[in-house]
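Left out: one protein chain. Kept in place: all the others.
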Amino acid sequence: MAAIKGSWIMVSLGILSLLSCSGKSHHLIGAGSSFDNPLFSKMFYSYFQSRGIKVNYQSIGSGGGISQLINRTIDFGASDVPMNGEQDSLSPARVLHVPITVSAVVLSYNLPELQDTLRLSPQVLAGLFLGRITHWNDTAIAAINPGVRLPDLPVVIAHRSDGSGTSNIFTSYLSMISPEWASRVGRGSSVNWPAGLGGKGNEGVAGLIRQTHGAIGYIELAFAMQNKMAFGKIRNRTGHFITPSISSISAAADIPMPANGKASLADTDAPDGYPISSFSWVLLYKEQDYRHHPQEKADHLLHLLDWMIHEGQRYSSALYYAPLSPAAVHAGEGILKSATYDGHPILTQKN
Amino acid sequence: MNDPMRTDHIRYRIGKNNGFRILTFVLAFACMIPLVAILFFIIKAGITRINFHFLVNIARPVGEKGGGIANALLGSVIIVALASLIAIPIGILGGVYLSENPKGRLAYWCRLSVDILQGIPSIVIGIIAYFWLVKPLGGFSAFSGSVALAIMMLPVIVRSTEETLKMLPPSLKEAAFALGMPFHRVIFKVILPVGISGILSGVMLSIARITGETAPLLFTAFGNPYLSADVTAPMQSLPLLIFNYATSPYNDWHDLAWGASLILLVWVLFLNVFTKLIAAKWKVQL
Partner (left out) sequence: METSLQAPVIPSPAVRDTVGIRKRIRRSFRQIRTESVFKQTLVIAGLILVILVLGILLTLITQSLPSIRLLGLKFIWGSTWNPVKNVYGAFPFLLGTLLTSFLALLICIPFSIAIAVFLGEYYPSGWFADVLKNAVELIAAVPSVIYGFWGLAVLVPMVRSLEARLGIDQPLGVGIFSASLILSVMIIPYAASLGRSMIQMVPEHLKEAAYGLGATRWEVIRHVVLPYTRSGLFAGILLSLGRALGETMAVTMVIGNSSILPKSIFAPGNTMASVIANEFTEADKTVYLSALIELGLALFLVTVIINIIGKKIIDRFTNE
């Protein structure tokens, strides 16, 4: 018996020592937005090949990224939504928001009898998601879709059931264009939906839309494009119906940037701009000298981010992300230069 | 002699016997319908992906062909092995304790604890491991993931050990005691070897349960796109990879996820066969 016990302990110790001796190399750990994950994986893969720095990014959700940053278990976070007041107060130090890419949320629907692309106005959208417009042949929809034969079919709303930055972008937009939405539902990563079904993740919502005749729901642009799903044109502030695309998102994102990088793109003024667009940010501490965080890591991190807002942008379009505008890149440079280690700026020479 | 009532009654009983026999067969094999459907689903989606490169390469980003799952495969093996190392001894000893002390205050609470552990959703165990290990130690690690999985394995192992041992005829143990064998030798030389197939199938079931778990690993083992064998650092695993890639918008990644799912299934099947071989050998040596 003792022999069995002994050998068990020996085996355990042996495996443990074998595993822990491999040691830690230059790893950067990041977490957050699942929306950014495909782009980041592409960027970090080519960064590893050219610079030899391993970046471990895990898509645990924007909120997860922020709370892990606050708990200081990761080197940087990524989020589709800037940190809110409560998160700022929980955070042990000042956090920088670096705009990294631009995304859009599209309205996908299942109406195979429609020949043309469905047109949607902000009022119709709010009416649909508030549960006020219950049939597709509603006069409000017919009014903005002249000449389109709309079926007499109940509307089935599909929304995200998991908390997500995508929901936050969409509900922020609805709150801006509809006072009733703002007071009844509000904005957030997960809200109390007045109507409809919840699906987990983009694929959950997409599955509900595909299977239910008469369904409409919001998903990410990249997901809709990749899966060849029909999506509607949205009327923007200037009265144009805009198809979501990289150029219409870029048009929306071409704005003067505030110095802190926290710019909202919802309900844009740009005539060609798609109204439900948003920046995505990488979050990091302004003061990089903290527990378990050597200067070397801070250097690696800042150089990586600098590379991401410059060279890294060339990977965007192929994956249906819009590249940053020159103004956003410039603002990003300014933000990165303000990061310090023990009070000294990290990025000194321009590269 | 030929009482018609009697033969009728016997015929009725035989008919009932056959009826229930058929019903049992039908119901038992009806369970295979969803399994076959799911297997068909996975094999159809996964089989085209699997080749040697798939097993020895790490994942590549979207748009590049030829990614693999080596990091997830290694990670899963390490995390599950470490979890088993923690859970099996505690689980079996706990099961032996319960079967040897069926009554008593501690046994009652212990049994209740096992039932409760069984019911805790995996994501809550992930959260607990996060608060116990990740946050105090200041970083994600494969070890914390193993602890979370070990907690999930415990109830299944304890339960199956206890139930198996309780069902053994008491005469076996009494005979061994009568020969003057000390308690621990009775347990290790008589009781456990006889019950080994039940215990092993419990261990198997628990490993099968945890190899597919995503939720407890999200905030503990965390994942890692590179090959790593360091248990104090983040590590990739198959379910994490499947979860991340299956929920992505890209077909390349979906394929990778289906391939990984198939590997996961094959692995569990292999484990199954392997366990049976061991159990058979153990019994022969007895």
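Per-chain numbering from 1; labels A and B assigned in written order.
As a working rule, contacts are C-beta pairs under 8 Å (C-beta built on N, C-alpha and C of every residue); 3 or more make two chains touch, one makes a residue touch a chain.
These figures come from a predicted structure and were not determined experimentally.
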Problem - Neighbouring shown chains of the undisplayed chain, as defined at the top - result: A, B
Handout entry: Residue among B:Leu117, B:Leu137, B:Leu172 or B:Ala229 that touches the chain left out of view
Key = B:Leu117
Exercise for the section: Over the whole complex, note the residues of chain A touching the chain we left out. Expected result: 60-64, 66-67, 84, 86-87, 90, 154, 156, 161-165, 185-193, 196-200, 204, 207-208, 211-212
Practice task
Write the list of chain B residues that the hidden chain touches.
Solution key: 13-14, 16-17, 20-21, 23-32, 34-35, 37-39, 41-42, 89-90, 93-94, 96-98, 100-101, 106-107, 109-125, 127-128, 131-132, 151, 154-155, 158-160, 163-164, 167-169, 182-184, 187, 198, 201, 204-205, 208-209, 211-215, 218, 239, 242-243, 246, 261, 264-265, 268-269, 272
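Here is the rule we go by: only the chains that are shown with their structure count from here on.
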Problem - chain B residues touching chain A - in the complex, by the definition given at the top - result: 59-64, 78, 81-82, 85, 89, 134-135, 138-140, 184-185, 188, 218-219, 222-226, 228-234, 244, 246-251, 253
Problem - chain A - residues contacting chain B, complex - result: 1, 4, 8, 11-12, 15-16, 18-20, 22-24, 27, 29, 31, 34, 37-38, 41-42, 44-46, 48, 54, 56-60, 64, 71-73, 201-203, 220, 222-223, 225-227, 291-292, 318-319
